[in-house]
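All protein chains but one are shown in place.
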Amino acid sequence: MEGFLSSLVSVAFHGTAFGMILYVISVGLSVTMGLMGFANLAHGVFAMAGGYVLTSMISRYGVPFPLALAIAFAVVGAASVVLERLLYSRLYAASDLEQVMFTIGLIFVAVAVARMIFGTLQQPVILPDYLKGQFPLLGRDFPTYRVFIIAFSAVMVGVLWFGVERTRWGAMVRAAVDNRAMAQSIGIDTGRLFTLTFALGSGLAGLGGALGAEIIAIQPTYPFENLVYFLIVVAVGGLGTLRGPFVAALLIGIADTAIKYWYPQYGAFLIYVATIAALLWRPAGLFGRQHT
Amino acid sequence: MSAHAGGYSANPRIRWIEWLPFVLAIAAFFALPEYLSLGARILIYILYALSLDLILGYAGIITLGHSAYFGLGAYVAGILGARLGVSDPLVQLVAAAAAGGLLGIATGAIILRTRALTLLMLTLAITSVCLEIANKATPVTGGADGLSGIVVAPILGLFRFDLFGKTAFLYCLVALLIGWLAVRRLIYSPFGASLTGLRENPLRMHAIGAPVYWRLVLVYTISTTLAGVAGALITQTNQFVGLNVLGFESGGELLVMLVLGGVGRLYGAFVGPLVYLVAQDFLAKQFPEYWYLGIGAMLIVVVMFARGGILGIVDSIVRRLWRRA
Partner (left out) sequence: MNLRTTWKIVAALALALGAAPVSAQTVKIGVVNTYSGPNATLGEYIDKGIKLYTKLHQKDLPPGVKVELVVRDDGGPNPDKAKQLAQELIVRDRVQILAGTVFTPNAAAIAPLTSEAKVPYVLMNAGGSVLTTLSPYIARTSFTLWQSSYPLGQWAAKKYKRAYIAVSDFAAGHDCEAAFEKAFTDGGGQIVGKVRMPLANPDFVPFMQRVKDAKPEVLFAFIPAGKQATAIMKAYGELELDKAGIKFIGPGDITTDEELPNMGDVPLGVITAHHYSAAAGRPANKAFVAAWKKEYGQDSNPNFLAVGGWDGMDAIYTAIREQKGRIDPVRTMEILKKYKNPNSPRGPIAIDPDTRDIVQNEYLREVRKVGGKLANVELETIGTAVKDPWKEINHKK
């Protein structure tokens, strides 16, 4: 029993770390899709970019870890603004298929560019010493970095939720998600709102990719390999909400870890089946709202 | 999907120009004997793209998971040939078609009640489930190493699948011919017209009492059956099947081919795979790593400026010439 309890704690812990990373990366996608109705399958590209920025900053320029994280957030956010103004914004009125094709095209381009600049090897993540090793928590040892991931993500999530619930910007976003036409008619500049929110969401994805570079390896085919998981978080959690994807991400993180631990012969099969079941039960996601 | 020329026409007779692809194929058979295995591959992907166009271009169902049915057909044919000792190619073909159809109706009935992202996600999840099963059921499917040792007997006891791919090419050509005739017949029928209605304005279709859901399921099933056939063909021509017939990348690549050619235009499914596979054959040798860059950029350009794909461009050129005349 002791052994089983210990495994349970271990699975819960590692699953939570994985889930938090999934959330930080995917929350931007949820808001973007809910807000702009744009199916951005290329969201993983931003996460990958954040990972590359972090690893390059640390290994090539010796930038300290916290600063590198901040730079990853800022650079990816800024780059996404450029992309949004130049390309994405032209396609807001386009059909679903066109949006899907565009974002797939973006993925292809990003994968090729990543390979050309960084080569095909996985990027090594060199952690600062104070984040290495084990961390004692409640009488057990856990890998320090994963504890850091959970703590840091929790803070980010708190800040985000506060921002959306309490600030004017957050109110505008919520209004625009609920009813874009109405929001526009009361004078909210939805164009600028989109750009700002898109930048924030993409920046968060970059941050998540950087944070999670140890768990989800940074290599050129990143956007292809991990797309399904990000989409599952958003689809199961519900578009345009914050709480939904959080629950979904944690569920998936823990479930995935549990399966790897106890039933590795099943692989991700059970996750996909569970996703299908969840989506059939609640097509708008666990916490989604039914759009008219 | 945005408006496009071509599509439903009241006159279902086959115009002479529609035979052109097949004439070209026969010509290629004699003129390019060294490229027949690439040719067979193109023919298979044309059939596969046709099946996707039925649901994507005509019924407006966006799916990233069409590879599930292609892969199922491929594995059914493979398992019959490698594990169950059934080596007759026509039996394998029929079995694969049946499997594709069965899975299609089963999954279609379930998922076609949903829309947009949910539907997309479900299609992705289905092909991922199939991929995982194929990956894990190693004794049956060969797992990550793929299924080799597939025995494919000579067709009708006469035509052996040879190293040069001659038999394979003609076999796939015949299959494509039959599939094309079937799809064409379907599109130019009243049922096909109703598909356009489904795509453009489902609300209206509901209002006029047309059974939207069941029509979608029907066309979905026909499409998946064809995809299953295409899958069997690829297994039989290669005498091998591996995991990459399933999954997001395979389905995504097909989508790229179809969009390149032009969605919802029947012949986009011919042009797209031809151009894509030939270009890949040529360019991937010169610049293997930069292939993705070119494809990605091309996709973005097509979406932004040439939404009808290659045939769309051809159309606008033809229209401009007509205006001048």
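A few remarks follow.
For reference, chains read A and B in written order, and residue numbers begin at 1 within each chain.
In the analysis below, a residue touches a chain if its C-beta (ideal position, glycine included) is under 8 Å from a C-beta of that chain, and two chains touch if they have at least 3 such contacts.
Here the structure is a predicted model, which is why all the values come from computation and not from measurement.
Interface note: of B:Trp19, B:Phe164 or B:Trp214, the residue touching the hidden chain in the full complex is B:Phe164.
Residue-wise, the contact with the chain that is not shown comes from A:Ile215, picked out of A:Val113, A:Val157 or A:Ile215.
Where chain B meets the chain that is not shown, the touching residues are 34-35, 37-38, 41, 135-136, 138, 143-146, 148, 163-165, 234, 238-242, 244-245, 284-285, 288-289, 291. Taking the complete complex into account, residues 3, 6-7, 10-11, 14, 18, 115, 119-122, 124, 126, 133-134, 141, 143, 145-146, 214-217, 219-221, 225, 257, 260-261, 264-265, 267-268 of chain A touch the chain not shown.
One rule holds in what follows: only the chains that are shown with their structure count from here on.
Within the complex formed with chain B, the chain A residues making contact are 33, 39, 87, 90-91, 94-98, 100-102, 104-113, 115-116, 224, 227-228, 231-232, 234-235, 239, 265-269, 272-273, 275-276, 279-280, 283-284. Across the complex, chain A is touched by residues 1-2, 56, 62, 64, 110-111, 113-118, 120-122, 124-126, 128-129, 132-133, 135-136, 248-249, 252, 255-256, 259, 263, 289-293, 295-300, 302-304, 307 of chain B.
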